[in-house]
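Every protein chain except one is present and positioned as in the full complex.
Per-chain residue numbering starts at 1, and chain names A, B, C and D are given in the order in which the chains are listed.
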Amino acid sequence: MATRTTRSKKAGLPPGTLIHIGEQRVTTTRLNLIEYSEAGLNQQELKSLSDWRPARQENKVTWLDVGGIHQVGLIEQIGSYFNIHPLVLEDIVNSEQRPKVDDYDEYLYVVLKMLYPHGDDGEIMAEQVSIVLGRNYVLTFQENGKDCFDGIRTRIKTDKGKIRKCGADYLLYALVDAIVDHYFVVFEQLGQKIEAAEDDLVVNSEAIGLGAIHVLKKEIISLRRVIGPVREVVNGLLREEDGLIGSSTRVYLRDVYDHTVQILETIEMYRDRTGGMIDFYISSSSQRMTAVMKVLTIITTIFMPLTFIAGIYGMNFEHMPELKWRLGYPVILTIMILIGIGMAFYFRRKKWL
Amino acid sequence: MATRTTRSKKAGLPPGTLIHIGEQRVTTTRLNLIEYSEAGLNQQELKSLSDWRPARQENKVTWLDVGGIHQVGLIEQIGSYFNIHPLVLEDIVNSEQRPKVDDYDEYLYVVLKMLYPHGDDGEIMAEQVSIVLGRNYVLTFQENGKDCFDGIRTRIKTDKGKIRKCGADYLLYALVDAIVDHYFVVFEQLGQKIEAAEDDLVVNSEAIGLGAIHVLKKEIISLRRVIGPVREVVNGLLREEDGLIGSSTRVYLRDVYDHTVQILETIEMYRDRTGGMIDFYISSSSQRMTAVMKVLTIITTIFMPLTFIAGIYGMNFEHMPELKWRLGYPVILTIMILIGIGMAFYFRRKKWL
Amino acid sequence: MATRTTRSKKAGLPPGTLIHIGEQRVTTTRLNLIEYSEAGLNQQELKSLSDWRPARQENKVTWLDVGGIHQVGLIEQIGSYFNIHPLVLEDIVNSEQRPKVDDYDEYLYVVLKMLYPHGDDGEIMAEQVSIVLGRNYVLTFQENGKDCFDGIRTRIKTDKGKIRKCGADYLLYALVDAIVDHYFVVFEQLGQKIEAAEDDLVVNSEAIGLGAIHVLKKEIISLRRVIGPVREVVNGLLREEDGLIGSSTRVYLRDVYDHTVQILETIEMYRDRTGGMIDFYISSSSQRMTAVMKVLTIITTIFMPLTFIAGIYGMNFEHMPELKWRLGYPVILTIMILIGIGMAFYFRRKKWL
Amino acid sequence: MATRTTRSKKAGLPPGTLIHIGEQRVTTTRLNLIEYSEAGLNQQELKSLSDWRPARQENKVTWLDVGGIHQVGLIEQIGSYFNIHPLVLEDIVNSEQRPKVDDYDEYLYVVLKMLYPHGDDGEIMAEQVSIVLGRNYVLTFQENGKDCFDGIRTRIKTDKGKIRKCGADYLLYALVDAIVDHYFVVFEQLGQKIEAAEDDLVVNSEAIGLGAIHVLKKEIISLRRVIGPVREVVNGLLREEDGLIGSSTRVYLRDVYDHTVQILETIEMYRDRTGGMIDFYISSSSQRMTAVMKVLTIITTIFMPLTFIAGIYGMNFEHMPELKWRLGYPVILTIMILIGIGMAFYFRRKKWL
Partner (left out) sequence: MATRTTRSKKAGLPPGTLIHIGEQRVTTTRLNLIEYSEAGLNQQELKSLSDWRPARQENKVTWLDVGGIHQVGLIEQIGSYFNIHPLVLEDIVNSEQRPKVDDYDEYLYVVLKMLYPHGDDGEIMAEQVSIVLGRNYVLTFQENGKDCFDGIRTRIKTDKGKIRKCGADYLLYALVDAIVDHYFVVFEQLGQKIEAAEDDLVVNSEAIGLGAIHVLKKEIISLRRVIGPVREVVNGLLREEDGLIGSSTRVYLRDVYDHTVQILETIEMYRDRTGGMIDFYISSSSQRMTAVMKVLTIITTIFMPLTFIAGIYGMNFEHMPELKWRLGYPVILTIMILIGIGMAFYFRRKKWL
């Protein structure tokens, strides 16, 4: 990943210096503008910000969706247009933010992570979304073109639900809700993977390696890191006090809050389950070990005495009367067989066989 | 379970869209209506909501009990009749809710889980109950026909206790109390299972597999997930501030609160006990391992030197004077026996025998 | 225990239904009445509540001590006499309560557990004590006749200390203090048991089985469950706001509070110590295992090559020149001895011997 | 320790009964009196309290240091002289107090533990110090004659620092500071012991037994129990509201507070380090086990087949053509050597050698 810039590049620079941190995922930034009110709708793809001739009427809600955050010049332009604090812009172009909500009186700045499965093995990818909520506008900044907001766009276009009747705060809610709802999709896949691994483990605890369980556990830990703060973010929106979020929207946000709590509990449960799998693996591996040891001990315990007896009658002493006996050989063979059977009974009583 | 709908189906839909999530457990929805006051009682099974000719007198309490939540149309009808917020309806038909209480000023929305043992092996099943408490009505929504409210229905019909003398808030209390009381029934069964497993383990730590203990532990973890939030729910009811719950009912709810605390402590104790069982299993399994090793070592240590001596006198050297001795054989046999006895003494001193 | 009633019997019954839960420990209920003031004292055993002709003078403190809670009729009678809420009565006859304090404005309801060692092996038994503190009376309800209040009775009778000069709140304090003080007695015994087990473990880690340590640990966990909430109870008494507890008594309760904190710390320390014992046991058991393995390996490593050499010269090839040598046998014996000594040196260098 | 009285002796006695709990460390109680102000100083050893003719002038600070707490009569005398609550006196003579601060409006009662290394092996001993801070006096009660207050006495005598210029609150600070400062001395010794143990462990993990690490861990746990509450004590002094502690002294106490936080962090770090040592010990012990097993397996795997081959040619069949071959013996010997070398290569490839 040659285009990846790490956090340490910024050490020592003055605050508000815009440096893109993270992996560049798209080549050109996409600017998607939707202006809507209950009366009408205006949607267009902008080439640059100067293309935009906004009709900033009273009840219109403006949603500017920016796809790609590596063109810091463009971000700066948008920032100065909407009068956004340099620190917010710095955070927008840094894709390694922790989910958070910052209150700048005139607007709210929300950082969240979108999750989606990637590739054939369903590895979970995270993508950062920055949302700025102003009085009558919402700005969204994504790393990539792909997102989970298509349902919202359709609802706006087709005037479905109450989205066109509500303000920018409801749009913010719809965006956050879409992101959190998408977590459930990702989680169901993860849950199926865990269940499959658990089933494999019970059937044959060697079929699934310890490494695979550790990979699952690591995935869950990193998910928790991404999703953990989301509850606090939604809580922060609920406690917002500048009037940017109306009380009717708050009811909806409380619903999203319940979902985040549910998701966090699911993560904890997944963590417990993978922990249980590791415990199970280790103890069943130690059981296999004991089984191996038993076989070894049984074989040794049965054959050592027998081999010893054979060794005795293999000695070359001149005066060993048993050797001359006509029935010496069959008698000794019988004794050996009896010893073997006795041992087998002993082990059966000890429950080793 | 072909009729099961998962949470991910809802991603991207506008809020308030009613989609039944969970397993459909009944074919037709049952509508049971009880209207009562101190003076009289009116109970009927409704075919549809339009059958209902309510006499909404001043002091009557109306309890509409809905059995089955998959007919979203019916739920919507009831919702609009009682003026319930779409988000509440959405939650009612989603059987994967976390227990919670939401305050909508005019009414309270409470979600709880009923527990009952299922099938022969006493597996514990959870069923969601949604309760809406209004000024003079209570709505309950269950997944299934079966519930634990028969005692309450009898009390209303026979005018036993003070239920007919009290308002809708007391009915809410009675419902919550019945659900929480039922937890104790389920818990006693679980406690007996744990005790039986513990006894088996002490008698013969191989009689009960590690898998069985892990199943118990998993059951306890999932119970905790269901019951854990109930304490907060009852606490939320105690702190409710819209006057929906009177102060005399609060005294009773405080009693329910004590029960939830007691149940949570019981779960923690069960968890500790299963944890202790796993520890005990692992360490007694390692003790068995040591026992096996000791047998192996004793056998090897006794017979290896003896076999070696036999091997020496099995060598074919021409000049081995001992072989010619008349007492060579009995002397060597005696030496072997002495070595064997010496080893046995050594192991006894080492406490291996 | 045929007389034991479990919690599940109550499921579905209306609140305030008195059902004795727990084991019946006495046949008839004992009613002990003490009325005292600075001026005088009146003590009597009542046959029934109707025997009592109370002289409820202004400054008298009435202490009614009820021994036995299975006669629910009697409890109900007392409850109606003192105007106690049905829920409190329900709790009094349920011996599986968690320690708690409930404030009913006119009186406080306190539940605590008395602990005393039972039988020869000093198993710790818990017994529930319910205390109701009114303006000028204290009711105590015990399961059994035996208690730790004799010191208080003596102090009242002999007018020792300031108990006769103080009100009912001081009597409550004295009762709680007596119960908590008794915990120290039980704890010292438990501490000695733990110390003895630790000493046994260090001397000979096989002398004390893992099972015994687990029993100790389980005992500590169940003690914590009983004593844990006591701190909150005393704290609740300190924060009581209805004026039932005077400020001079509060100073004494703060002292009791310190004791409960001390006891909780002791439990935590005991838990740490038993945890440490289990760790020590497991690791010293693994050390024994390694010691066993070393013996096995030394024996095998020394005798296997020697037996192999003996095996070579036991082969029956016609052309084995060594066999004909006059010194073949002593040379080979010497080589064997040298190999044995060499092995011993090797193991000494490896610190296995 | 025949003179040791345990806590249980007090069960059932009225509050305020003075019983010395703990070990009696000195025979006669030492009474050291220092009265000082900016102007002058008066120091004397009192035989009994009646020897004291105090000149309780306005700006004098009186420090009465009592060495020995087993003479309860004397403690009672001092208590009545300074008008101290009986519960405080009870706590003073009980050397098993938890560190705490109690506010009695007219005076503060502070309990702390002094630590000092004892004997050759540097075992850490704790001694209880009770401090009573009044408007213009400080009482200290120690178990033993030895203390860490000599620096303070010297400062008072030589008028060094600002101690003579400040009031009793500053003296309290100086005493607490001296005790906490002394913790650092004890901790440095402990830190060196831990470091030495760690170094021993890395060099030769068998040099230091698991027992020794467990002793260290137990020492740290018991230290944490003694020091843990000190932070809360100092915090309690900072939040004191009766004006006993002036704001200029508060600045100094804040400094002590920082020290207690630092000490608690050090304990946590020590705990982590001993925990890490135990982990390291266990895993390196399991590595040794694996090493032993490998030796065993290598020897067995090499010699078993060889011994088997020797066994074959030791059979006494009449028709075994190989035995008659002239080169039979050297060929078999060569085959044996090749098998041995092959095995060695196999184990080298498996990284066992």
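We take it that a residue touches a chain if its C-beta (ideal position, glycine included) is under 8 Å from a C-beta of that chain, and two chains touch if they have at least 3 such contacts.
This one's a predicted model, so the numbers in the text were calculated from it and none came from an experiment.
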Touch partners, limited to displayed chains, of the chain removed from view: A, D
- prompt: So which of D:Ala178, D:Ala197, D:Ile220 or D:Leu237 would be touching the chain we can't see?
  reply: D:Ala178
Query: Touching the left-out chain: which of A:Arg135, A:His214, A:Arg239 or A:Arg348?
result: A:His214
Task: Check the options A:Ser37, A:Asn235 or A:Ser286 and report the residue that touches the missing chain.
output: A:Ser286
Touching residues (missing chain, whole complex) on chain A: 6-8, 10-17, 85, 87, 90-91, 96-98, 100, 102, 104, 206, 210-211, 214, 217-218, 221-222, 225, 278, 281-282, 285-286, 288-289, 292-293, 295-296, 299-300, 303-304, 306-307, 310-311, 313-316, 320, 322-329, 332-333
- request: By the contact definition given up top, give the residues of chain D that touch the hidden chain.
  value: 148, 150-152, 155, 160-163, 174, 177-178, 181-182, 184-185, 188, 202, 251-252, 254-255, 258, 261-262, 265, 269, 272-273, 276, 279-280, 283-284, 286-287, 289-290, 293-294, 296-297, 300-301, 304-305, 307-308, 311-312, 314-320, 351-352
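As a convention for this text, only the chains that are shown with their structure count from here on.
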Chain B on chain D, rotation in degrees - Cα superposition, rounded to nearest 5: 145
Message: More than half overlap in residue numbers between the two sides of the chain B-chain C interface, or less? Answer same or different.
response: different
Message: What's the distance between the Cα centroids of chain A and chain D, rounded to whole Å?
response: 43
Statement: Chain centres from averaged Cα atoms put chain B and chain C apart, in whole Å, by 27
Query: What residues in chain B touch two or more of the other chains?
result: 286, 289, 293, 296, 300, 304, 307, 311, 314-316, 320
- request: Draw the chains as points, connect those that touch, then say whether the picture is a line, ring, star, complete or other.
  value: line
Statement: Touching pairs here come out as A-B, B-C, C-D
